[in-house]
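The complex is shown incomplete by one protein chain, all other protein chains being positioned as in the whole.
Chains here go by letter, A, B and C, matching the order in which they are written, and residues are numbered from 1 within each.
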Amino acid sequence: MSGGAFTAFLESGVRFATPLAYAALGELVVERAGVINIGLEGAIICGAFGALIAAGTGSVWLGFAGAALAGVLLAAIFAFFVVTLKTDQIITGTAMSMLGLGLTGTLYRTMYGTAGASLHIATIAPAPVPGLSAIPVIGRAFFDQPVVTYALYAIVPALAWWFYRTTGGLALRAVGEHPEAARGAGISPSRVQWAALLFGGAMGGISGGTLVLAQVGTFAEGMSAGRGFIAIAIVVLGRWTPFGVAGAALLFGAASALQTLAQTMGWGMPYQLPLAFPYLLTLVLLASTRGRTASPAALGQRPA
Amino acid sequence: GARDSAVGGAKSFKVALLTPGPISDQSWNGSAYAGLMRIKDSIPGAQVSHIQTKTPAEFEENFRQYGAAGYSLVIGHGFEFQDAAARVGPEFPKTIYITTGGNTVGANFGAMSFAFEEPSYIAGIIAGAMTKSGTVGCIGGTELPPVKAAFEAFTAGAKSVNPKVNVIVSYIGNWEDASAGKEQALAQLGRGADVIFQDADAAGLGAFQAVRESKHAYIIGSNADQNAVAPEVTLGSVVIDIPHAFMVVANEVNGGHFKPRIVKLDMRLDVVRWTVNPALAAQIPAAAAHAVDSVRTQMLAGQFTIPAATLTK
Amino acid sequence: MNALARMVRSQAGASVIATLLALLIVTLVIAAGGYDIGHAATALWNGSVGSPYSFFSGTLVRATPLIIVGLAVAVAFQAGVLNIGAEGQLLAGAAAAMTAGLAMTGWPGWISVPAELIAGMLAGAACAGIAAVLKRSFGVLEVISTLMLNFVALYGVSYLVRGPLEEPTHTYPETLRLAESARLPVIIPGQRLHLGFIIAVVLAIAAWWFVRSTATGFRIRAVGAGAAAAASAGRVSVDRVVFGTFLASGALAGLGGGVQVTGVTYKLFELISPGYGYTAIAVALLARLNPLAVVVAGIFFGALEAGGAGMQRDAGVPAGFVYAIEALVILGVLAVDRVRTYAGAHSAPVAGERAA
Partner (left out) sequence: MDFHRRADWAVTDPAYALTLHGITKQFGSTVALDGADFDVRAGTLHALLGENGAGKTTLMRLAFGMLRADAGTIEVDGTPRRWRSSADAIAAGIGMVHQHFLLIPAMTVAENVSLGDRGILRGFNPRAAADRVRRIGTETGLVLDPAACVADLAVGAQQRLEIVKALARDARILILDEPTAVLSPAESQELYAWLRAFVARGHTVVIITHKVREALAIADDLTVLRRGRTVLTGSSRNLDEIAVIGAMIGASVTADAPATANVSAPGAAVMSLEHVSVIDERGVQRLRDVSMEVRAGEIVGIAGVEGSGQHELLRVLAGRLTADRGHVKTPAHIGFVPADRLRDALVPAMTLTENLALKDSGSARGIVNWDSYEARAAATIRGHDVRTSGPEALAGALSGGNQQKFVLGRELEGSPEALVVENPTRGLDIRAAAHVLAELRSARVAGVAVAVYSSDLDEVLSIADRMIVCFDGNATATAVDAGAVARALVGLG
C-alpha cells in the first residue's frame, strides 16, 4: 500500500469513526449510569431524520440541534420506561430501535413521498487545520475533517475530565456502581440516569446528524445501518473509558475503511472479514483482560 | 398518507407489488412503486396494493394472500421472488405472478427480464470516453446477479472505446447505508477513478454526494432517472422504465392475452434506455456520442451482442 | 376500585388490559397517521387470524421460530444466563442444518431431516459455547459476548452464501434448495404450516415439564433465582449448571434456525432471519420465562407481524408504521406489566432484572 493510499485509508477510517464515536460516547455515559441502551439505533436514525428536517431551514447548525433534539425525544421515552417505570432494559431498548426506524420511515414517506429528499441538504465541508493538516501520513486524516470531528477532540478529554475530576462525574459513576450507595449520599439515581439517557440520546442524535450533515447530504430509511449496535460493542472494547471508547471507535472505523480499501485495491479477501474483525478483537480483548472488572457493577440492573 | 388499497370488487383488475426495500430509495424500489401508481392511474378500475417484505420467508405468504384475495397480477420486484412464484403459482391459477429478474416460468408465472446490460454498455462507452485518469468505478449494493451483469456490460462498453481502461468494482454490503456508499465512492476516487457507475439504491445516494464534492469526477445513475439527484456531476442514468415495463405486462394481463414467459424488455421496447443528462451532454466528446448512437442503432435493430468483459469477481 | 385492583393483579386480567391498551394505542396511532381505523383493524384481523390461511400460514409459520428461540431465551434467563445471542446461534444453526441437508442429498428423509436438525442444534450450541467458555474461564459478561457473536455469525452467513455454500452457478448469493425429502413435512395440506410448529409446541410442553418437575430443571431455576444459596445450601455446581444451560439454550436457538431452513425457506441466504433472535427476547420476557406462555407470546408476535403485513397489503399502511405499531404494543405490554407489579402482585423476578 502506498503512502497516499494509507492516508486515504486513515481519512476514511476517521470519517467512519466520527458518527460511531458520538453514539458510543453517549452510550458510555449511559452505561456508566448503569443503563444499557440497546435502542441507541433508534436514536441515531431519529437524529438523522431530525437533521434532515431542521437543516431544511438552511442552517447546518440548526440541523445538528434538530438531530440532538430528535435523539433526546426518543431517549426520553426510553428513560420514562426504564428509569421511571423500571421496565426491562433490553426489551424496551429493542422496542425503541423498532420505534425509531418505524417512525422515521413513516414520517419520511409522509413528508417527502416516494421522490425522497434528494441531496439538497447543505453539508459541512472539511476544514483543514493550518499546519496540523500538513503532518505527513496522519495530518489529513485527523486535521482535514469537518468541525464535528474536531469537536470530538474536545469532547473526549472533557468527558474524561468530567468523569474523574468533577463531583458530577463521581455521582454518575457511583450510580452505575451502586445506586443505593449513591442515594445514601444524597444523589438521586433516577435523576442521574434520566440525565445520562438524555445526554446519550443527544449524542446518538448527533451521530445520526453527522451522517446527514457531514457526510451524505440526505436521509435514507434505515441509513443508521446498525451503528447503534456497533456503538455498544465500542463501549465494551473501550473498556468504559472516554479515551478507550475513542480508540475503539477509531478501530471499528478503520475496519470499515479497510473493507472499502480491500475492494478498491482488488485484494480479493472476503469483505466480511474486516467487518467481523473488530467484534472478534473485542471478544479476545475481553477474554484477555477478564471483562468483568471494567464494567459498571450495576449495569443493566433495574434500579431500586 | 396515501391509501391505495383494494378490497372486494368482483371484476376489478387488482395488482399487487412486493418490494424488497423501502420505496423512498429514489431507485429500484421507488420506481416500482411509481409503476404501480401508473397502473392504478391508467387502467380503469385498477386497484393496487403494495407491501415491503423483509425476508424471503414472507414472500410466499404474501403471494398466497394476494392469490387468495383474487388478485390478477402480483409482481415480486426482484429475482429473489422467483422461488415463491414457482411454489405458489400452481395453487392460484387465476393469478399471474411476475418477478422482475429471474428465469422461472410456469403456467401462470413468469419473469420480466430487463436488458439492463444494453444501456449499461452505453454508459460504459461514455465513461470510457470521459475518463481522463483511465480509471472508472462501479459501486453496487450487494453482489446480485443483475448488478454483476450490468457492471460487466459497463466494463465492456468502457473497454470498447478505451481498451486500457481500468475498472474498479466494489460492493457496499447493503442498500441503505448511504454513508458507507459515500466512503466506497471516495475510496474509488482516491484510487483515481473519475467516472463512477452506481447501482446501490438508497446507499448509492452517498456515492452521488462523494462525486459532487470531489468536483473533478462524474457519476452515472441507475434504475430510475437519477439525473436530478446531482445534476452538476451526473452524466446520465441507466434507466429501467419500470412504470413502462409494468404497463406492458399489466396491459397484457388485463387484456387476458398474457403468455407466461420471460418477458424480455430491452431498448427496442424503450423499457431500458440510456438517458443523458442534458446539462452535461455538451461535455461528452463527439466521438463518444457517435459511438453511442451507432451502438444504440444496432441495439434497436437487435443486431448488437455485448462482448464478454473480463471482469474478475 | 378494589375489583379493578384485583383484576390488575391477576395474570389473566393483566393480559386483557395489556391487550386492550395496546389496541387503544394502535388505534390512536393509526388514526393519527390518517388511515381509516376500521379498515386497518379489519386488515390486521384478516392478516393474522381472520382466515385459516392467515392463521396457519401467516401467524403460526411466523410464530414457529419465535417460540423455539423464545424457549432458548427463556431457559437461559431462568438460569440467570442473559443469552442475547440467540440471533447468532439461530444463524449458525441454519447454516449447519443447510450444510448437512445438502451433504445428505439422496438420503431418506427420516435420516436426513433429523440429522439436519441435530446439526443445527450442535452449531447453535457451539456458538453459545464460545460465550459460555468466555464466561466461565475468563469472566466475560455474556450479554456482551453474545451480542458480539451475533455480528460474527451474520458476517459468517454472508460469507458462506457468497463463498463455499453458494449455489453452483454462482449466480445467486444463496445455497441450492433442499431436496423434497430433506424438508420438514407440511402438516396441513394447502397450508405452509410445517412439522416445526408441532416440534415447537412439544418442546414448550417438555421444557415446562422439565423446568418444573425434574431435578435438573429445579437446579436451573435455583441457580437463576439464587446462585449463592444453591451453591451453599444445595452444593450445586453453579458453573456446571450455567454452562450446561447456556449450551442447551444455544442448541434450542440453533434448532430454531434449522427448523426455519428445513421447514420454510429450504435455502440459506443472508436475510434468513429478520431478527427472530431479538424478537424472541421480547417473547420470552413477556411470557415471564414460562415455557407454556412462550407459545402464547410467540403466537401473539406472529399474529402481530402477520397482521402488520395485512395492514400493508389491505389498508396501505406503510411498513415503517407497522414497526412503530409493534414497538408501541411492546411498550404497552411493558407498562401494564409494571403497573401490575406496583399493584403488589407477587411475581417471580425475571432473571433479566439482575446484573447484566
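Remarks
Simple rule for what comes next: a contact is a pair of C-beta atoms (placed from the backbone, for glycine too) under 8 Å apart; a residue touches a chain by one contact, two chains touch by 3 or more.
This is a predicted model, so every value here is computed, not measured.
In terms of the touch definition stated at the top, the absent chain reaches A, C within the entire complex. Only one of A:A171, A:L197, A:L258 or A:L283 touches the absent chain when the whole complex is considered: A:A171. The chain that is not drawn here is touched, among residues A:A181, A:M269 or A:V284, by A:A181. Checked against the full complex, the candidates C:V69, C:M121, C:A230 or C:L286 give a single residue touching the omitted chain, namely C:A230. In the full complex, the hidden chain is touched by chain A at residues 162, 164-171, 173-174, 177-178, 180-188, 297.
Where chain C meets the chain that is not shown, the touching residues are 213-215, 218-219, 221-222, 225-226, 228-237, 344, 346, 348-349.
In the analysis below, only the chains that are shown with their structure count from here on.
Taken as a graph of touching chains, this assembly is complete, with every chain in contact with every other.
Farthest chain from chain A, judged by C-alpha centroids: B. Counting C-beta pairs in contact across A-C and across B-C shows that the higher total falls to A-C. Note on chain placement: the centre of chain B and the centre of chain C lie 36 Å apart, centres being C-alpha means.
Centres computed as Cα averages put chain A at a distance of 28 Å from chain C. Taken residue by residue, chain A touches two or more other chains at 105-106, 108-110, 221, 275, whereas all remaining positions touch fewer.
The multi-chain contact residues of chain C, meaning those touching 2 or more other chains, are 33, 158, 162, 318-321.
Of all residues in chain B, those touching chain A in their complex are 1, 22-26, 30, 33-34, 137, 168-171, 173-174, 176-184, 186-188, 190-191, 202-203, 205-206, 208-209, 212-213, 228-230, 312.
Chain C meets chain A in the complex at residues 33, 82, 84, 130, 134, 137-141, 143-145, 147-149, 151-152, 155-156, 158-159, 162-163, 278-279, 281-282, 285-286, 318-328, 330-331, 334-335, 337-338, 350, 352-356.
Chain B contributes residues 1-7, 16, 22, 49-58, 60-62, 64-66, 68-69, 79-80, 83, 91, 142-145, 173, 313 to its touches with chain C in the complex.
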